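Note that this complex is displayed minus one protein chain, with the remaining chains in position.
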Amino acid sequence: MLVEFGRTRVLCAASVQEGVPRWRAGSGLGWVTAEYAMLPSSTNTRSARESVKGRIGGRTHEISRLVGRSLRACIDLAALGENTIALDCDVIQADGGTRTAAITGAYVALADAITWLSAAGRLTDPKPLSCSIAAVSVGVVDGRVRLDLPYEEDSRAEVDMNVVATDHGTLVEVQGTGEGATFTRSTMDKMIDFALAGCSELSRIQSEALAAPYPGELPGGAA
Amino acid sequence: MLVEFGRTRVLCAASVQEGVPRWRAGSGLGWVTAEYAMLPSSTNTRSARESVKGRIGGRTHEISRLVGRSLRACIDLAALGENTIALDCDVIQADGGTRTAAITGAYVALADAITWLSAAGRLTDPKPLSCSIAAVSVGVVDGRVRLDLPYEEDSRAEVDMNVVATDHGTLVEVQGTGEGATFTRSTMDKMIDFALAGCSELSRIQSEALAAPYPGELPGGAA
Amino acid sequence: MLVEFGRTRVLCAASVQEGVPRWRAGSGLGWVTAEYAMLPSSTNTRSARESVKGRIGGRTHEISRLVGRSLRACIDLAALGENTIALDCDVIQADGGTRTAAITGAYVALADAITWLSAAGRLTDPKPLSCSIAAVSVGVVDGRVRLDLPYEEDSRAEVDMNVVATDHGTLVEVQGTGEGATFTRSTMDKMIDFALAGCSELSRIQSEALAAPYPGELPGGAA
Amino acid sequence: MLVEFGRTRVLCAASVQEGVPRWRAGSGLGWVTAEYAMLPSSTNTRSARESVKGRIGGRTHEISRLVGRSLRACIDLAALGENTIALDCDVIQADGGTRTAAITGAYVALADAITWLSAAGRLTDPKPLSCSIAAVSVGVVDGRVRLDLPYEEDSRAEVDMNVVATDHGTLVEVQGTGEGATFTRSTMDKMIDFALAGCSELSRIQSEALAAPYPGELPGGAA
Amino acid sequence: MLVEFGRTRVLCAASVQEGVPRWRAGSGLGWVTAEYAMLPSSTNTRSARESVKGRIGGRTHEISRLVGRSLRACIDLAALGENTIALDCDVIQADGGTRTAAITGAYVALADAITWLSAAGRLTDPKPLSCSIAAVSVGVVDGRVRLDLPYEEDSRAEVDMNVVATDHGTLVEVQGTGEGATFTRSTMDKMIDFALAGCSELSRIQSEALAAPYPGELPGGAA
Partner (left out) sequence: MLVEFGRTRVLCAASVQEGVPRWRAGSGLGWVTAEYAMLPSSTNTRSARESVKGRIGGRTHEISRLVGRSLRACIDLAALGENTIALDCDVIQADGGTRTAAITGAYVALADAITWLSAAGRLTDPKPLSCSIAAVSVGVVDGRVRLDLPYEEDSRAEVDMNVVATDHGTLVEVQGTGEGATFTRSTMDKMIDFALAGCSELSRIQSEALAAPYPGELPGGAA
């Protein structure tokens, strides 16, 4: 599944694997994990391949953990039995907001996988998803709050916030950071307002995409 | 400098190094970076040493980046010239809230280093710190918002939030995450209220500690 | 650029970087290098990400070296000055023949990059490509020689050969291997015949693709 | 066993190990694997030790895989049961053609190991080797085809080909590459002719060596 | 447990872990292992963190092995059953003699752990320690033999020797090395005399510390 937000394009795929990580074995529960990566050619200046460097960078680790944690908020892991769903989010083209695009696309890939597993009779509960998950980035540029900044604006944002929310309007994750600046409580409140409105719109589009025959359609014309 | 929050104890040290990372060379600006680590014996069950495993885990990377980013919010990096201050936060004993203890302690180590550099005439601006930085964790346990949870409560919190703030009451970083649950906008607002009050109290104690002769005193009797 | 051979899909991109590897510095010559990788979701059973494993596997190394060596056969490296063209070949979907698809696609990406560099006046010789490069795989299945086997047939081939050739009909690289079997001189001769015919057809399609406005078209409807 | 080709010297040893790699367990079949390495002092200019660099280079990986693959072509792996024969090829002195010397010597080490295992009653089939394996390099220097080039000539060869063949005259592996040049079909045919003649001569010498009491003698006076 | 020798401070901790290393499984015997490390801020000039470099340095490896080997000399490993005691020695402040301080402190941590295990009924022999272990460094500076040199003198010592001994006056380990110089047999004899006297004094203090209620006291006022 390819998600596009403006010029950002992320390939999201879900794979079902037997078994769970060792620390979870014997619990009877499943697991959802995620790996995020950027192709070397996705950025304006080619970035070195992490497999060649021999180690995953801090930013990659951090986003992979965020994607996995966010998606685990919508699923009843007991329904999977001791199986793992691996979500791969590979950025083909990066222009700001790659982590939120990854989360939003990963939800659609996860929901597709769940539909397939359910049809195959491999779930103990046929509807283990309690809600849908979408994410947006919000920034403050030149003193104004803005949704989903492209890279050029993102890199000069004074505050940057990523918000993950459900289609019920509740929050899953909020990560706000001042970029060399601090921000007031009232700015924060305004950013959350924008973000919840953005996630609500994305939830609607995800729902339409998943209702479509196949392949699902996402904002920006993803297929 | 040893910081204690309840039973959590973190050793924080600042070292001044000539030069800056390569990508920053030639800018005329300094850099502040941080490394966070846990001693193997700091947890109830001994944790494997990351140097022996040959790689830094995702959580360690993530916290190291958070500490560095938070501390860079209070300092004018131009005043350092092309020099780096490395902040080392080593957890001696872990009982919840190690990352927020690390940030709060690292600020005191940073302020001490700045005082020393200023006295040595090695800063272009003798007062490069625009504010102080403190951090707390807030959680929701059994439906109630609580500050600075010990490990036993932290591990069953429904929502977990880390807030970094300045002594001016502005925000530097907000990271809130539902642990297998989601949270409402009003819960979030309440957690921010608690966190800002907690940071304000810590700022006061940091200020007293830095005014004390030496060594500075922090909450819980750290020395 | 996306190349498709049957159900195999490879994303090929060329990036220009200042400088050359250290062992080549001071020679006045440029360099062309390649990196090949498979996305975890490209295979039927998800394959582990090499960046996470912390090392590049032998097969990945071997193919990356093959792609780079093959493309260096068509270019006058002196024309680049001391600059490097990095070719990234990322397999999105794997169904046999990924290495030959990578070489064939990488040539088109390289030719595009050369056109761009030439137009920008950054080459000492405006036409440094002496020929075009294409590659095919040939196999023997059930005793019959066949071009470009899909995965299902490839995995039971008795002999597997990859041939890289120019549009002049000369050879750049021949790699033939018996899979648990050996092969006669006459089988080998027949495989080379098939391969040269296949490469000739690909050269024609590459040439049309590069003549097209943009984006170039490759066999199988790639874009 | 020490193999010498001209001034190239390679130490080849076979070790029998219980068990097979994990992906092969339960198949009832054995495995033959190989590791190739160069001692730091084997080259004119000392080369860095790969264990110290912490990773195997691409060339080492590629040759190790070639040696293993070539030797597996002559053996019925079912006869080993679930056991592994590890072939170690360590280059003591390098003067061109180290990979073909490694294959030719590894065959003798393998045949010795098989004789020992057979005598010890540890094989289900007492004669699991269906043929012998030898390898040569062929190059084109100054337009002329030549067998087994020493390093000084190898490094200026226009085409370089490694051929692995059996004592029945069939081919196991053909790897030909133009070094900054391409080559015609007729040159290729001529190189194969030379190579098959060379392998035939080596097979004869291997056979004599294995017939000798102990230790076996190889060309160049190896022991 | 914190050990102090002059300005050198080492944190020593013992952790009991179920199981033994794989090569020892099934023997019925336990294991004692040690890991030594220096905090980045323990030296005058900040030293890089080995977990970040991704590999343990030679010196760290060597000292970790020395500490483990020394402590295994005093214990009947059969009494532990197949369990491991891991000794962690983390240098908080380094001013010469960190390895001997680590051994001396690790013995007290080990003895404490044994007391606890014995009280918990988890040992097959309630008194598995046959002696106590202490260690000192001895050096020759300006031609004179001296005990426990601080860093400033240690770095200009002509000979450096580390001696590990028991409270019975027998030797466990002797490591003497000329630093860019050699030493005579009579100098060596004199250094051993000094070292045995120093170890004897340390054994007495360890014994008092272990007899004290809790926490044990070590030379220099450690707690």
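Letters A, B, C, D and E name the chains as they come in the text, with residue numbers starting at 1 for each one.
Operating definition for what follows: a residue touches a chain if its C-beta (ideal position, glycine included) is under 8 Å from a C-beta of that chain, and two chains touch if they have at least 3 such contacts.
Computed from a predicted structure; not experimentally measured.
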Among the chains presented, those that the missing one touches: D, E
Which of C:Arg55, C:Arg146, C:Arg185 or C:Arg204 contacts the chain that the document leaves out: C:Arg55
Contact with the hidden chain (one of E:Val52, E:Val141, E:Leu171 or E:Leu210): E:Leu171
Residues belonging to chain E that touch the chain removed from view: 55-59, 61-62, 64-65, 69, 72-73, 131, 161, 166, 168-178, 180-185, 188-189, 192, 196
Absent chain, residues of chain D that touch it: 11, 13, 15, 17, 35, 37, 39-41, 45-46, 49-56, 60, 86, 88, 90, 92
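By definition in this document, only the chains that are shown with their structure count from here on.
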Other chains in touch with both chain C and chain D: none
Chain whose average C-alpha position is farthest from chain C's own: E
Cα superposition angle of chain A on its copy chain D, in degrees to the nearest 5: 120
Interface copy of B-E among C-D, A-C or A-B, judged by whether over half of the contact pairs recur: A-C
Cα-centroid distance, chain A relative to chain E, in whole angstrom: 50
Set of chain E residues in contact with two or more other chains: 54-55
Full enumeration of touching chain pairs: A-B, A-C, B-E, C-D
